[in-house]
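Left out: one protein chain. Kept in place: all the others.
Note that the chains take the letters A, B and C in the order they are written out, and that residue 1 is the start of every chain.
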Amino acid sequence: MFKKILIANRGEIAVRIIKACQEIGIRTVAVYSEVDRKSLHVQTADEAVCIGPAPAIESYLNMDRIIQAAHDKDAEAVHPGYGFLAENAEFARLCEREKIVFIGPNSRALKLAGDKVRSRQTIEKAGIPIIPGMKGFYKDISNYDDEARRIGYPVMIKASAGGGGKGMRIVSSAKELKPALEAGMREAKSAFGNESVYLEKYIEEPRHVEFQVLADNYGNIVHLFERECSIQRRHQKIVEETPSQALDPELRLKMGEIAKKVMQVTGYNNAGTVEFLLDKDKNFYFLEVNARLQVEHPVTELTTGVDLVHLQISIASGEKLPFTQDELEQKGHAIECRIYAEDPLNNFLPSSGKVLFFKEPRGPGVRHDCGIYSGCDVPIFYDPILAKLIVWAEDREKACQRMINALNDYVILGIKTTIDFLKDVINHPQFRQGETTTGFIKNNLDGWKGKEKSKEKQSLAALAAAFDSFNKTYTRTGTAAEKKEIYSPWLMLGKWRLGGG
Amino acid sequence: MFKKILIANRGEIAVRIIKACQEIGIRTVAVYSEVDRKSLHVQTADEAVCIGPAPAIESYLNMDRIIQAAHDKDAEAVHPGYGFLAENAEFARLCEREKIVFIGPNSRALKLAGDKVRSRQTIEKAGIPIIPGMKGFYKDISNYDDEARRIGYPVMIKASAGGGGKGMRIVSSAKELKPALEAGMREAKSAFGNESVYLEKYIEEPRHVEFQVLADNYGNIVHLFERECSIQRRHQKIVEETPSQALDPELRLKMGEIAKKVMQVTGYNNAGTVEFLLDKDKNFYFLEVNARLQVEHPVTELTTGVDLVHLQISIASGEKLPFTQDELEQKGHAIECRIYAEDPLNNFLPSSGKVLFFKEPRGPGVRHDCGIYSGCDVPIFYDPILAKLIVWAEDREKACQRMINALNDYVILGIKTTIDFLKDVINHPQFRQGETTTGFIKNNLDGWKGKEKSKEKQSLAALAAAFDSFNKTYTRTGTAAEKKEIYSPWLMLGKWRLGGG
Amino acid sequence: MEFEFLIENVLQKISLEEKKNLFIVSDGETTFDADIHYVSPNIISILIGDCSYQVYLARDKENRYVYLEGHHFIVQEPSVEGEGYKSGEEKSQEDILMVKAPMPGKVIKINVSEKEEVRKNQTLAIVEAMKMENEIKSSIEGYVKKIFVSEGDLVDSEKPLIELEPKIS
Partner (left out) sequence: MEFEFLIENVLQKISLEEKKNLFIVSDGETTFDADIHYVSPNIISILIGDCSYQVYLARDKENRYVYLEGHHFIVQEPSVEGEGYKSGEEKSQEDILMVKAPMPGKVIKINVSEKEEVRKNQTLAIVEAMKMENEIKSSIEGYVKKIFVSEGDLVDSEKPLIELEPKIS
């Protein structure tokens, strides 16, 4: 087993991986950009190395600096998290060359997964159903136009190098293609350092169902059942759950076996996800392999009882899978809500700034994977994900109730977040009935305005503010603190309190 | 199902029950004593009623005030939590008379469970092995002397009305009996409002193994497997786990069946716990029935996936058990550490006062049931339990690692707690090997002194304090805040900052 | 003691008088007793007729941020200068003509040049933040009067990007 691991990431996923390492006695090295000095992952790790300025391209995507940090700190392995370099085959190859273990698939499998066109060919050859799409890559934008006409509009633009909605665009007619391609390429470049995009037939109103797969270095492969991630906005997943309401045991078995076959024919090892689209008639199509730990991995952990990060590390260190397919089962229901720094009342614009106050939910069945704290800064440079709230309960309805309760208990002041929006997603009758497709948000919550605020609640807010001002005034004159046992911010200062006291 | 429930308790368990109610759409009424106005359970509940002065006997044990509050607020049911009135048959009877549902066993079963002598007779008659002990109650202390001689020293003094170590004393010779009885009676009176105590043969170095049982109002009874609670100090459980390392499937089956039989012959309903002592030769003896939700109930919840508070409520509302014995199974391993406000470096003296800062652990597999917050007061009047830290993992060793990590991540400043002591319990080789008996603390951690603090750590503490003073000095003169982006307490005040700025 | 606040652009008047351990509160319409305490610097516990409210409150230079019972409020003191809190819908004529950065970010593309005629909903510029591109569109038909930024500039929220001139039709 490794003695020290470098985590080439930031935010909640870096913290998640650092904690997993600490549990099994592995020292951790965080890397950080200049604006991230006070980030939680820097505080949580045993060691922390600054790798450059704020823009990701100069820090979290800077392979040489990261490799150098790993060497300097004697880290035997690098965990890339998700995003940034997680699916960068060149980085995986560089690690291999530098004798640093890359905690992820081998670079050949990673390259194949990243090359969406070639991987589609491999999958198709193996007899697995795929979505009609481009057969090759082109430099010239006019070739994309030809391909789009061949496939038939509407088509989807996707980044070759990664997922997460970055670079994705739906194009319904030829005249929209060029600007959409340009925007998609810029986003792909900015997110993954690679501007390659490709086209695929756009399937309307599908469900997004994916299978978590684990493969050790000795050809043993298991799947850990599905996750349904149909609730998306801008092709970005925002709510994920397992089990999917659309799968029966037979379909689950069939898709699970195919997911394993995908791993097999692509020579894959470590943790990966095989994504499918499931149409209304329960036909499913291979979409792509996500060659990394997914944002939504916790729902699988809560229902199967495995720790995917621990397993990634043990597989990378050369251990065999500790269980067979027969030993795995799903229990209960888990839902994840992604907490983004976005303003749902204002077209989901990113919301950077200072988190003035933060209180996280807790309680039975509630898990919170989190990268922020009261007083932290949310910089403009990186992904707007702040945290993930995951609940487990005996069944889906109880999980929904638990999620609503936890979201109500979740307070972030100072920046805008998606928390209130998420409550209305989970509370929506269509969601409660399990009628979830990728069009859910657009069909049901477009132009979301939030709940009406009653006169009574407005008064309460005014009352709280008045009380706050009242104590400010009293404390200024130095009487209130002595007079009554109020808990004013000034009292925190103890004997150094300034002013009249 | 009930629309509104009154919770006749305080602290972590009141908060736990309030949250469980909120999840299933039940409104909650908290009750509080005058010193508890700012307690977490008052903040968390929908409504809160003050029921008297600080001493428990005038508030949390004041049945009339609590019944009155339930009537005033139209609460249909009362959940008593643990301690206080939880096992008070008179209170249960009063609720029945006042047409308020008592969420717990019926008053006859409660009375029998509370009458340890009569319940021992009932159990013995049913052919279940019991510990030799007193056959009756006496007013006169000299009769206890006779009984002790008959049973044979060492004997154990126990409170008839409750558990939790309150009133318990081991007496190894006749001359120690009288003062020990007096102290035990006073403690029993103070804790349960009932001074009755009884004697039992003291079994040396046993394990404490108990079975969680659920019985609905229609005669259906299941057990939810065991909890081992051998790690005790002053007969107070401090670490609990499941599964027990001492049970094999055969013994588990046998004890589980006997636990169900105990419930049956005592006419019990709702949630209860059947406690056994298990000696070195794996003989087990019935100890008593705990006729309430136990402090340690979360370890059962984490390994079986049920919510015991939800089940208590649904059973009390007349619903049938939603599962049969066959459908229940244990998965993984769970450990609970109780976080007490006690000073382990000073004979575990209670430590009341203000919690100046509080940071709770989180992460996969970590649950924290908690009654405190940064800035709260811990009053001298009640039980010193602050919170419970519970972890789940695939196996016992991983659960231990996770617990150590979570305890390291747990910060309470301003009052003394048992957190550091608990780390040394979990880290102890005997504990790791599962060699747990009720003598564990006395045998292994008597006179605990804590870890040696290195010169380097002392320097770091001084450095942090110096930095704190440095900023205080700078901020006083009004330069630092503008000069650099430090996060001084003064900066929290924003534009109302006093002094030079 | 009297207080006035702007909450969602509505002026709220409220008075507090301390009496023993309670406050007598009047919001203009009704008068009631409230038992109010700080439980920590950002949490206020309020009991009104036994109903318990947990209110979270934080402050920055301009606003108080309040969360209670599932709702967020931005509370301003009326004397505070500068922009009120506006939702996307409530833009003044001035806001329409002066196109501002909707959030802090980086200008990655300017799609128009000065004097150019623009259609309604035409993309004027693209600002990127947190790795998402946001297209800044014209809400009128008109002309580009002035461009204040260049591609690559980091801009703060409310920074003017482009000034438009309406088409007189």
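The rule is short, and it goes like this: a contact is a pair of C-beta atoms (placed from the backbone, for glycine too) under 8 Å apart; a residue touches a chain by one contact, two chains touch by 3 or more.
These numbers come from a predicted model, not from an experiment.
One chain is not depicted; across the entire complex it touches A, B. Residue-wise, the contact with the chain that is not shown comes from B:359, picked out of B:71, B:97 or B:359.
Looking at B:1, B:174, B:253 or B:411, the residue that reaches the missing chain in the full complex is B:411. Looking at A:30, A:199 or A:221, the residue that reaches the missing chain in the full complex is A:30.
Touch with the hidden chain on the side of chain B covers residues 56, 166, 183, 186-187, 190-191, 234, 341, 345-347, 349-354, 356-357, 359, 374, 380-384, 408, 411, 413-414, 420, 423, 451, 453, 457-471, 473, 484, 486-489, 492. The missing chain lies against chain A, touching residues 30, 37-38, 42-49, 73, 373-376, 492-496.
Going forward, only the chains that are shown with their structure count from here on.
In this assembly, the chain whose C-alpha centre lies farthest from chain B is C. Per-chain Cα centroids separate chain A from chain C by 28 Å.
Separation between the centroids of chain A and chain B, computed from CA atoms only, is 37 Å. Under the contact definition stated at the top, the residues of chain A that touch 2 or more other chains are 487, 489, 492.
Within chain C, residues 37, 39-41, 43, 59-60 each touch two or more of the remaining chains.
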